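Heads up, the thing below is written out as structure tokens.
Every protein chain of the complex appears in place save one, which is left out.
Letters A, B and C mark the chains in the order given here, with residues in each chain numbered from 1 onward.
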Amino acid sequence: MSRQTIHKRYNFDEGEPLAPWREKIHEIIFEADTGWGKTFDVFLIISIFASVFAVMLDSVDSISTKYQTSLFVAEWSFTVLFTIEYILRLICVRKPMLYARSFYGIVDLLSILPTYLALFLADAKYFLVIRILRVLRVFRIFKLASYIGEASMMMKALRNSHAKISVFLYTVILLVVIFGSLIYVIEGAENGFTSIPTSIYWAIVTLTTVGYGDISPQSPLGQFLASCIMIMGYGLIAVPTGIYSAEITRQAIKEHKEKEITNNACPSCSYEGHDADAVHCKKCGAEL
Amino acid sequence: MSRQTIHKRYNFDEGEPLAPWREKIHEIIFEADTGWGKTFDVFLIISIFASVFAVMLDSVDSISTKYQTSLFVAEWSFTVLFTIEYILRLICVRKPMLYARSFYGIVDLLSILPTYLALFLADAKYFLVIRILRVLRVFRIFKLASYIGEASMMMKALRNSHAKISVFLYTVILLVVIFGSLIYVIEGAENGFTSIPTSIYWAIVTLTTVGYGDISPQSPLGQFLASCIMIMGYGLIAVPTGIYSAEITRQAIKEHKEKEITNNACPSCSYEGHDADAVHCKKCGAEL
Amino acid sequence: MSRQTIHKRYNFDEGEPLAPWREKIHEIIFEADTGWGKTFDVFLIISIFASVFAVMLDSVDSISTKYQTSLFVAEWSFTVLFTIEYILRLICVRKPMLYARSFYGIVDLLSILPTYLALFLADAKYFLVIRILRVLRVFRIFKLASYIGEASMMMKALRNSHAKISVFLYTVILLVVIFGSLIYVIEGAENGFTSIPTSIYWAIVTLTTVGYGDISPQSPLGQFLASCIMIMGYGLIAVPTGIYSAEITRQAIKEHKEKEITNNACPSCSYEGHDADAVHCKKCGAEL
Partner (left out) sequence: MSRQTIHKRYNFDEGEPLAPWREKIHEIIFEADTGWGKTFDVFLIISIFASVFAVMLDSVDSISTKYQTSLFVAEWSFTVLFTIEYILRLICVRKPMLYARSFYGIVDLLSILPTYLALFLADAKYFLVIRILRVLRVFRIFKLASYIGEASMMMKALRNSHAKISVFLYTVILLVVIFGSLIYVIEGAENGFTSIPTSIYWAIVTLTTVGYGDISPQSPLGQFLASCIMIMGYGLIAVPTGIYSAEITRQAIKEHKEKEITNNACPSCSYEGHDADAVHCKKCGAEL
């Protein structure tokens, strides 16, 4: 979404102007055109990466025992910083609720909540990695328009093939449920297939060609069934790939066509389908 | 298959009308347009998922010992319910045998048989998961037409590339038989390759890039051969993917072209299927 | 290759006719049109599958000790049978050397040699599985023309993208050599990476997404490098797939075009590019 759109959505819908200091904060926090805005954005991105890195280090036993205090301080510093930023964002937009319920608003909130929750529930702090989603702003901030264009094109292709993908996923689920139950009956608990849910998990591991090997069939019949699932999975991968390839190709052709051929009819012979750069009708030679 | 078709296939082929009560049952069970029909269908889908879920739970040791009685009651309740439904379906169609031999008829029967078989053979009950196939009706019931369209298009692409896929499968089988035997000779029983069938199983695990690791080559020569199989499998995956992509693209183009060809009939010879830019009928030469 | 071609290649190049009994044997063994020929072919295919199956069973310890004599007899029977067949084939063609050096001739020879070699070298007998290649005749015998057509189309696509595939393979080899050496230096013998060849084997296992797990990195740096290789392998698979898809699509379009558009020019306006079923020029209406 372009900056203009955000502007409009949160701010300029009503005629009444914001107080100058709110206007100023808005400019720094939400925009990247002015010097201060740019500085703020760069500083923000560094903070995000640093804070995610700190959370990761905190989970490594040898590091967290050694640098316990530093990491504790870092975590709270980042959280306080991001909390202030979140409050400022709420203050400087005209419609705080709209921002709070937007994708970025929710991510911003989820980026600070875990630290407070961790006061009651120790493990909660690891959810701070959700902060990494904030980096998505990077695309917006540095005007990586072509990336956004590509991303939205890829998402569009996904959305267009949404029905096909659902059918594919449903087929995969049907297959793993049925094959999982079959292997459970064939191999049984003594070979590691302790229950149908576990066997379905194994079937997914096999069909997707991941193949951990934590559970694997021992009986000849079980190995035969496993072979069938593997070959099926090996071939089935063609389905999402085929769907997505065709969809992207289709979209590329469509865009290409729209660009290259005009709908203008020749005024003298009415022939249509001229190239966009044509000046004269290619059939009768009349000026277009 | 649309409801109208089913209607025709099982019912309206003969002139004689059904008894009103059979007509009523038919409407409730087979159709989803009336209030009762819809209620029945929703209830059916919930029952199916619940019964499959019960079968899965029953296979988990800790749960099945704790809730033995409840699960036993649930299983028999669902089975009795589905048995009654199956009988009603048989009664209310004009041609019971046609229904019994149709895909859904067979699935409906297989969804109740295992419980009765389990009286003699304990493990049989796990085959009840076949019930999940009954959910395929969901597509029909809720008129998920676009999904059916996509599914049939994907099936059509599969069917069209049927010969290519057979050639591919046969090649894969040839490769794994020959490579499996080779690795058996190279590695032998002391490294886990206890027989040619086991070695073929290993070759399939390797070629499809699943890679359990329950058996893996130890000798340098064996690892070299394994490397060849892996790279082959890594590249071979391009074959089904390429086939399927091309087929889907082809079909999409075909649909597109059919749109570009006009439906205008020639005024003099009534021939249809002219190109959009045709000026004269390509059959008789009359001006279009 | 069609039967007629084989006929010509082995037989009818010279004017002099074969002796009638050789002609008769030739008809039975090489052709499938007459009753005896068909019977022979069906019998041959059954023998091939049975003999391959026997070799496989022979490698399973529990079976080979139990049915040692039967399997020994079976193996020698099949070998004697195939030897007689091979000699007959040599006798009844006009140019035995040409047959002996053809693909099928070599496969036929390799299908009998291992049994004789096994007199000196026990393991040699397992190479008898090469017999499975003889089943390729099945395509020829039962005139599975469409399958041959598809197979040759797929082979053609492979051959056309031959240069691209070589480049891809060379890139893969370069990558695994360099990454394998890197991981060897990083992880070292104490984590299972005992030598550069072994480490290259591991790099292949990882890049092709097989992932046995018999060797896996333990140090953080090693796991980081492994992650890079995995993501690279995950993305690289797009290359052969893309090449092959594009090639198949290209070929399909080419065939389609050749079928649909003639090169005939309109005799009156010289317009070219008419559909194959066009009778009149679509521009000026003149008869083609």
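Simple rule for what comes next: a contact is a pair of C-beta atoms (placed from the backbone, for glycine too) under 8 Å apart; a residue touches a chain by one contact, two chains touch by 3 or more.
Keep in mind that this is a model prediction, so the values were computed, not measured.
> Which residue among A:I45, A:L98, A:L113 or A:I132 touches the omitted chain?
A:I132
> Name, in rising order, the residues on chain B that touch the hidden chain in the full complex.
Output for chain B: 209-213, 241, 245.
> Identify the residues of chain A touching the omitted chain, counting contacts across the whole complex.
Touching the missing chain: residues 52, 55-56, 59-61, 123, 126-127, 129-130, 132-133, 146-147, 149-151, 153-154, 157, 165, 168-169, 172, 197-198, 200-201, 204-205, 207-214, 233, 237, 240-241, 243-245, 247-249, 252, 256, 274-275, 277-287.
> In the whole complex, what residues of chain C lie against the chain that is missing from view?
Residues of chain C in touch with the missing chain: 163-164, 166-168, 174, 177-178, 181, 184-185, 189, 194-197, 199-200, 206, 209-213, 216, 220, 223-224, 226-227, 230-231, 233-235, 237-239, 241-243, 245-246, 249-250, 273.
As a convention for this text, only the chains that are shown with their structure count from here on.
> For the sequence-identical pair chain B and chain C, what is the superposition rotation angle on Cα atoms, to the nearest 5 degrees?
90
> In whole angstrom, what separates the CA-based centres of chain A and chain B?
A distance of 30 Å separates the two centres.
> Taking each chain's centre as the mean position of its Cα atoms, how many Å separate chain B from chain C?
30
> Report the inter-chain centroid distance for chain A and chain C in whole angstrom, where each centroid is the mean of the CA atoms.
Centre separation, chain A to chain C: 42 Å.
> Multi-chain contacts in chain A: which residues touch at least two other chains?
209-213, 241, 245 - these are the residues of chain A that touch more than one other chain.
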